[in-house]
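One protein chain omitted, others in place.
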Amino acid sequence: MSTKKFLYVNRKAPYGTIYALESLEVVLIGAAFEQDVSLAFLDDGVYQLAKGQSTEEVGMKNFSPTYRALGDYDVNKIYVEQESLDARGLTLDDLQPLTYEDEDDDWAEKDSIKVVSTAEMAEIMEQSDVVMSF
Amino acid sequence: MSQLHTVNKSPLDRNALESAIQHATKGNAVLMIEDGVYGAMQGTQKSAIVSDAIGDISFYVMGPDLKARGIDEARIIDGIKVVDYSGFVELVAKHDATQSWL
Partner (left out) sequence: MKFSVMISEGPYTHQASDTAYNFTKAALENGHECFRVFFYHDGVNNGTRLATPPTDDRNIVNRWSELAEAHKLDMVLCVAAAQRRGIADADEARRNGKDADNIAPGFRISGLGQLIEAGIQSDRLVTFGD
């Protein structure tokens, strides 16, 4: 089976709607298909990666820890847009760190998140074969 | 690679059109569908984001969605092409990938 470049585009905040959660479910299932997978977080999608999510009082499932498992699924190209962070008064420190172990580098722990500009994000989109938006 | 971006939100309500245009590279196309067709109108507070990008990006709007909303084609920004569902299919076929700005 041929390998395609899959890009999952996340532009919506978590909890207000189910899209972030169900998008993550697609990414986890899709990881088994050994495609070239990247995730894009832009616009309100950057809120999905916010640190310190606690959902006990709203009575919903807190799915933010699941993002930290992505590295174990070999999903380690996670692009976050700088301009989207800026527009929301956020920095990388406001997001939970996501890491993976690089098998080509003696399993060294590396950051999965890469902060990119709008122009770089546009190029990542341009290079994708299949773009899934939720 | 060349991409087709579809936008189905009014630019006066959401930033989908603006974000799509910012992420469309030269030679890409933007197709406005459903409530996205309001983005094709002249004289709105958001018309400039489209008219400023025409040239580098090709713009299309769904005729059936314009008609449903009572928008006369005469009020569409110059340079935007009106298509029907067959035209939509052709645009998808012509571009390497389609991205929906939901």
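Descriptive notes on the structure:
In order of appearance the chains are A and B, and numbering begins at 1 in each one.
One rule holds for everything that comes next: a residue touches a chain if its C-beta (ideal position, glycine included) is under 8 Å from a C-beta of that chain, and two chains touch if they have at least 3 such contacts.
Bear in mind the structure is a predicted one, so any value in this text is a computation, not a measurement.
The chain omitted from view is touched by exactly one of A:I29, A:M60 or A:A119, namely A:I29.
On the side of subunit B, the interface with the absent chain consists of residues 6, 8, 33-35, 64, 84-86, 88-90, 92-93, 97-98, 100, 102, using the contact rule stated above. Residues 1-2, 4, 6, 18-19, 22, 25-26, 29-30, 32-33, 35, 130-134 are the ones on subunit A that touch the missing chain.
Please note the rule applied: only the chains that are shown with their structure count from here on.
One inter-chain figure worth recording: subunit A and subunit B are separated by 27 Å, centre to centre, where each centre is the mean of the chain's CA atoms.
Those residues of subunit A whose C-beta lies close enough to touch subunit B in the complex are 9, 11-12, 19, 42-43, 118, 121-123, 125-131, 133-134. Across the complex, subunit B meets subunit A through its residues 1-3, 15-16, 19, 22-25, 28, 96-102.
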